[in-house]
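Before I ask anything, let me first share the structure, which is written out below as C-alpha cells.
One protein chain omitted, others in place.
After this line comes chain A, so read on.
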C-alpha cells in the first residue's frame, strides 16, 4: 500500500538516510514528488532517480489481471436479495466489492431493507445466503433486534423453526453504534480488523447522511468542501474494504429537496422543485449502485434502480410486511422521466 516504508522496498540504506533527512519515508512521500525533486532529495542522477522511482513503483503498484481470469475466479459475484424481481434486474443481486446505496424519505423502508439483508447474509449458502457475519454500523439508533428476529422467523419459517438457530443468527450480527462523524470515521479505519475477526461478509452503514447533516451546515463557508472531503474519505475506505474482502457494502442515505433555479441545467418542462438524494454530487459519484425508495400511498411503496452498472432504470412496487420487504410481482409501472430526472440532476447541497 501507499504507506509502505521505503526501507522495506529494497531501497539502499544510504539513499533511505538521505531521503529521511528530507522527511521522505514512505512510498507515498516519494511518489508525490516530481523527478527533479527526487534527484535533488536523493542526490542521484536522472537515470538513477528514474530507476529508483521504477523500483518503488513496482513495490506498491497493484498487479494486473485480465477480465478472463476474473471471470474464471468469481463464480458468485453477487449477493442475492431474496427478491427475485430485483435480483433479475440487478443480474444476480447486489454486486460484491461495490457500494450499494439505498436512499429515500424517512419511514419508507431503508432500515427494514438493511435488517432483511442482515438476516440473509447469515443464512447458509444452500438457503441463498452468504453464511457469514454482518457488521452493522448504526448511527441513528434505529436497529431493532426484535424486528430482526421477527423478519427471520416470518421470512424463513422452515429454517428458523428452532430457537437455537435464531440465537445463532442474532449472534452473527455485530452492531456498532456510532453517533458522530469522527466516531464513524474511526470505526471505518479500524474495520479491517473487525472484518477479519468476525468473518464478516456484509457491511451495513445506516445511515451515512444523518451524522453528516447534523454536523455540517453547508451554508457556512468552507463546510461544503470539508464535508465532501469527509465523505470521499469514507467512500474510499469502504471501497477498499469491499474490494479487498470481496464483500458487498450497503449504505443508507436521506433525501433532500432541490429547488430549481436559474443556474441549474434543468429544462423548463420539469417542475421547479424535486427530491434528490442527499449529500451532494460528489457522493453520487462515489456509490456504485443506487436504489431509491419512495411512497406511492400509505401502504404502497416503490423501489427504483437509479444508478447501476448493469441494470436499466426500473421501478418495482413493494410493501413492508412482517417478513420484511415484499415485492408486488404483478404490478410493473412504467418509469416516468420525472423520476429519472429527480435523481440525475443532483447539484443539491
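One rule holds in what follows: a residue touches a chain if its C-beta (ideal position, glycine included) is under 8 Å from a C-beta of that chain, and two chains touch if they have at least 3 such contacts; residues count from 1.
What we mean here is this: contacts and distances are computed from a predicted model.
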{"item": "Identity of the absent chain, which is to be given by its UniProt protein name, from \"DNA polymerase delta small subunit\", \"AP-3 complex subunit mu-1 isoform X2\", \"DNA repair protein RAD51 homolog 3\" or \"GUF1 factor\"", "value": "\"DNA repair protein RAD51 homolog 3\""}
{"item": "Residue in contact with the excluded chain [from A:58, A:177 or A:190]", "value": "A:58"}
{"item": "Residues of chain A (touch criterion as defined above) contacting the omitted chain", "value": "1-2, 27-28, 31-32, 34, 53-54, 56-58, 60-68, 70-71, 74, 77, 91-92, 95, 97-99, 224, 228-229, 232-233, 236, 239-240, 242-243, 261-265, 267, 269-270, 280-282, 284-288, 290, 306-307, 309-310, 312, 337, 340-341, 343-347, 349"}
